[in-house]
Structure formats: structure tokens, C-alpha cells
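Attaching a single structure in C-alpha cells format; questions to follow.
The complex appears here minus one protein chain, its other protein chains still in place.
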Amino acid sequence: MAIRVKFFSLIREAVETEELTLNFDAEISTVAGLKSFLGERGEAWVEALSHPNLIQAVNQRVVFQEEAINDGDDVAFFPPMTGG
Amino acid sequence: MAIRVKFFSLIREAVETEELTLNFDAEISTVAGLKSFLGERGEAWVEALSHPNLIQAVNQRVVFQEEAINDGDDVAFFPPMTGG
Amino acid sequence: MSVTITDSDISPGDLATAFYADNPHGAVTTFAGFVRDFNTQGEVETLHLECYVEMAERVLSDLGAEARQRFGLKSWQIVHRFGSLSSTTPIVFVATSADHRAEAFSACEFVMDTLKTDAPFWKREDFEGEQQWVTVAARDVDRRRRWDTKDPVS
Partner (left out) sequence: MSVTITDSDISPGDLATAFYADNPHGAVTTFAGFVRDFNTQGEVETLHLECYVEMAERVLSDLGAEARQRFGLKSWQIVHRFGSLSSTTPIVFVATSADHRAEAFSACEFVMDTLKTDAPFWKREDFEGEQQWVTVAARDVDRRRRWDTKDPVS
């Protein structure tokens, strides 16, 4: 399956990546699984994705990390929002 | 002494008067005294000026009827305000 | 920091545009009120607003100054129509600016709530051939009263 992963603000800077398109077999089924998978890229990724205030969204909605991921989903990681 | 007296809304309609300029000796010293004095003009005046929700202003400030009146003052009588 | 009382048409859009240009502070709140085409009894054809102009100028100037002090405003403006108005005509425009939105919002609401019961305007509605003076709504009295005790910003 294929998913898009986006990173914003502090998290984007920490992993030096704005966006990834990932293709993989279905062994990753949740956001938590995706975080572990991305952590294999190095210490900076592990640290950024274990940030205590990390927020994750699937298809533009904030979710818990137990949320399921399906083919075609947009996943995003970012720190607390500061709009307005 | 001379004072100007204004009437608005329901009170203006009841006494059929928008504004008066009164010249009199200093026997009228308070708003309450002025109301009694105006009441001599007839029953409509007595009724209007004893309206339970009547508001009185001296020099554009809402006052109790015990407020003193002085030469040159503007006095006004009106019902509760409905601005905005 | 200005008050305008007028029997000419007012344009809330132009007023807001000018206020923003002069006061691009962190937080700017505006309120605009327009004549509704109904009341509790049905359709309203015309709203007649009587005004004691000299007193309205004094009351609204004092109110703006009080709002500025109480909420730490950087600027404020109050504009109020009187005369005969048809439905959808603008009646009132209030703008407040501050460093933060809590103060701008509270001050604007404070001005509107106070103006409703303390500024010398009297509304008369004309409908179906009848004329009727508007009485003070209980909710307006309640909203005015809460500012006597309420925390400045909440």
C-alpha cells in the first residue's frame, strides 16, 4: 500500500523532511507502527517522533497513535498548533 | 433663573412638548420641585412625570430627583433607553 | 477614540476599513447592528430612532473612555444612527483594538451591552399601520448588569 507522510514546524526541521511517499506491504497497520518504521531512519527520527507533545493526523484529523492506516491515507506529524 | 427642559419618546408624546425654556425665581431648586411646577400644567403632565420608570437627566447626566437645578441647566425627562 | 452620532447613513464597511488602517493592533473586534425586519409580533416596516444628541455624545464618550481604561484598549470608536431606518439599514458600529483578543472582545461587548440601556436613544417600530415604542428587554438589563461585577476579562 501507499501513504503520504507530512511533517511540519519543529518536527519537519528535526527530520529535515517535508513530505514522504511510502510504499510498503501491509505490515504497518497503525500510526504507532508507522512511527516505529520511520524510526529506523535514525536517531533524529526516533527523537522527533517521540516528542512528548507530538500530534498526529490521519486524513487531516487529529488521532491517537492507535489509529489505523489504510492505503491512500495522508498522515501528518507536527507540534501543538499556534494559529490566529 | 432660566433652564431648558426637554422631553423624549413616550414622555414627549404624553406632554405634547419637545422642549421648554423656563424663566422663574429661584423657588425651584431640585428636579422634584421642577416636576411639581410642571404638574400644574394639567393631568397629562402629572401622569407623565410620575411614570414609574421615568428617568431624569441634568446636564446630560442621569440623576435622582433630589438633584439640584441651577441657572442655565439642561433638564430632560424620558423613559428607559433602547439604544443599539 | 471617537464618537459619532448622526442621522445620515453610516457605512460599517468603510468605518471598519478606516479603523483597521489606523489601528492595526494585535486584536481588533467590531460590532455592527442592522435593522431587523421582524420583532416579537411580526414584520417591522420602519424603525424610528429618537435621540437626545448632546447627551448621547457625552454618554458614549464616557463609555469609550471607561472601556479603554477597564480593558486596556489601544483604540476604540462608536458610531450610532438616529432617525427613520428601513430594514437592513446599519444602526450602530463599535470597534475596539488591543494587544490581545480577550480584551478587544470583552470591551466591544461591554460597550454594546452598556449602550443598549444607558445611551439616550428610543426605538419606535412601525408595523401594519401601528407605531409602538420598544421596551427594554429583560435580557438586555441582565447583560448590562453583569458588567457591574464581572471580572474585566473572562
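Letters A, B and C mark the chains as written, and numbering starts fresh at 1 in each.
Following the convention adopted for this analysis, a residue touches a chain if its C-beta (ideal position, glycine included) is under 8 Å from a C-beta of that chain, and two chains touch if they have at least 3 such contacts.
Keep in mind that this is a model prediction, so the values were computed, not measured.
Student: Can you pull out the displayed chains that the omitted chain is in contact with?
Tutor: Spelled out, the missing chain touches these shown chains: A, C.
Student: Looking at A:Ser9, A:Ser50 or A:Gln65, which makes contact with the chain not pictured?
Tutor: A:Ser9
Student: Contact with the hidden chain only, please: which subunit A residues?
Tutor: 6, 8-10, 12, 57, 60-61, 74, 76, 78-84
Student: When the complex is taken as a whole, what residues of subunit C touch the one chain not shown?
Tutor: Residues 12-14, 16-18, 20-21, 24-34, 36, 88-90, 99, 101-102, 104-105, 108-109, 112, 139, 143 of subunit C touch the chain that is not shown.
Here is the rule we go by: only the chains that are shown with their structure count from here on.
Student: Where the CA atoms of subunit B average out and where those of subunit C average out, how many Å apart are those spots?
Tutor: For subunit B versus subunit C, the centre distance works out to 26 Å.
Student: Can you work out the whole-Å distance between the CA centroids of subunit A and subunit C?
Tutor: 49
Student: Can you list the subunit C residues in contact with two or more other chains?
Tutor: none
Student: List, in ascending order, every residue of subunit A touching at least 2 other chains.
Tutor: In subunit A, no residue touches two or more other chains.
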